[in-house]
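Right, I'll just put the structure down here and ask away after.
With one protein chain removed, the remaining protein chains of the complex are shown where they sit.
A and B are the chain letters, set down in written order, and residue numbers restart from 1 in every chain.
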Amino acid sequence: MSLSLTNRHCWFEATARARINGLLDTGSFSEILPPAASQPSPHLAQLDLPGAFDDGVIVGYGQLEKKPIFVIAQEGQFMGGAVGEIHGAKIVGLLRRAAREKPAAVLFLIDSGGVRLHEANAGLIAISEIMRAVLDARAAGVPVIALVGGSCGAFGGMGIVAKLCSAILISEEGRLALSGPEVIETVAGVEEFDAKDRALVWRVTGGKHRYLMGDCAMLVDDDIAAFRTGTTAFLADWREPAPSAALLRARQQVLENRLAAYGTLRDGLQVWAALGVAQPESVPMLDRDSLVALKEGLPT
Amino acid sequence: MEMLEFRFDSKPGARPTDPALCGVVGSGNLEILVQPSEQPDCCQVRIKTSARGFGATWRAVIGDFAASHAAGGTAIAINDMGATPAVVSLRLAQALADYQGGAL
Partner (left out) sequence: MSLNDIFDSLFPAGHAVTVANQVITGEAMTAHGPVAVLGTTDAAAIDHAMALALSAFILDTVEQHPGRPLVFLVDTSGQALSRSQELLCLNGSLAHLASCVDLARRQGHASLSLVTANAVSGGFLSFGLMADRAYALADAQVRVMDLRAMARVTKIAHERLVELAADSPIFAPGAESYVRMGAIETIWPAPSAGLLEDALAAGQAAPASDRRMASGQERGGRQLAAGIAQAVGA
């Protein structure tokens, strides 16, 4: 499990703690309810699993370029980053605190398949509470920025949470969707979605596709420092808007237009071609800077 | 799940107050939390492990660790999901180094 020198700062393979350490100003992070003050989940113990002290999510506060920042970081390597009772309650507590204390932003490092089935109902309700808490923090003027780039991506209820955030910063490795391809394949067959076709999975749910479609605000390299600079740059230009019917109407129109234009398509290649990309098949090969330049050159 | 507890004599080492956490409870992996204890000459270890029946192996690994490191005065808690003895040994050494080096 050691990291090679070339991958030392790679986001995808890093633990949640390593991501936090590289993302925030050095030494600025203070964990709320640290492992020494926590117990693993009794629900997992009842199912014969040891659990983890932090129940798979780290919450706390620190600084980003000297600005006060709250952080939520899910550990994708623990039970698929999935949300159980304690995990969910930590996140909700942090978001509620953010709505009161109003840091410059909440950074939500999402790396999760959604509801933890071992605690199914608790997980579903917790995600509903997280959804409301994200919206409350944003309504209080606090940006909630999702950072997606881990092995679990942002799926299930956490895929919905990601899209409730002010914005999503995603890497090429990141994935953002609702149902996992394996589930779709199991229920609807391999023709509908071949979950083993990795290239297809990324053309449908991956960071480059989501960025080209406008579902993510920024595409960053799979590198902790790149997430740091990307987040800093994004926050410098972002003002959290008050909730309004006008904004949601505008979003409604965009979504309806997209559905009408692309509703019958089945592959990112087709969408990118329709967006005006001259050589869609080249998209998976392009590096981050080239893809960003490509997007900026597309007709709107 | 099995819960195990061991106590081994161990050479006293530095005992900072800040706990250290090392590792992640993924499949084939484990997390280790090291904190100071009241007993400077002894290393206490509490383990929760998903695999049953490996008490003797754990005893051997922890015993080796306590004998070859200055781990006296530590209370160590482990959550394990099937790590091999080699991984356990490596993580214990890392956790102790993080703890005594002041890293978290």
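Convention: a contact is a pair of C-beta atoms (placed from the backbone, for glycine too) under 8 Å apart; a residue touches a chain by one contact, two chains touch by 3 or more.
Everything numeric here is computed off the predicted structure, so don't read it as measured data.
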item: Chains shown that the absent chain touches, full complex; value: A
item: Identified contact with the non-displayed chain, of A:Val204, A:Val220, A:Leu275 or A:Leu291; value: A:Val204
item: Chain not shown: contacting residue from A:Arg97, A:Lys208, A:Arg228 or A:Arg288; value: A:Arg97
item: Selected from A:Lys102, A:Lys163 or A:Lys295 as touching the chain missing from the view; value: A:Lys163
item: Chain not shown: contacting residue from A:Val106, A:Ala133, A:Leu169 or A:Ile224; value: A:Ala133
item: Footprint left on chain A by the chain that the document does not show; value: 32-33, 41-43, 46-48, 59, 85-86, 88-90, 92-94, 96-97, 100, 115, 117-129, 131-133, 135-136, 139, 154, 156-157, 159-164, 176-179, 181, 183-184, 187-188, 192-193, 204-205, 209-210, 213, 215, 243-245, 248-249, 251-252, 255-256, 258-259, 262-268, 271
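Assume only the chains that are shown with their structure count from here on.
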item: Approximate Å spacing (C-alpha centroids) for the pair chain A, chain B; value: 33
item: Contact footprint of chain A on chain B as seen in their complex; value: 1, 19, 21, 24-26, 29, 31, 33, 35, 48-50, 77, 79-81, 87
item: Residue numbers on chain A that touch chain B, as the complex places them; value: 1, 15, 17, 34-36, 40, 45, 48-53, 75, 77-79
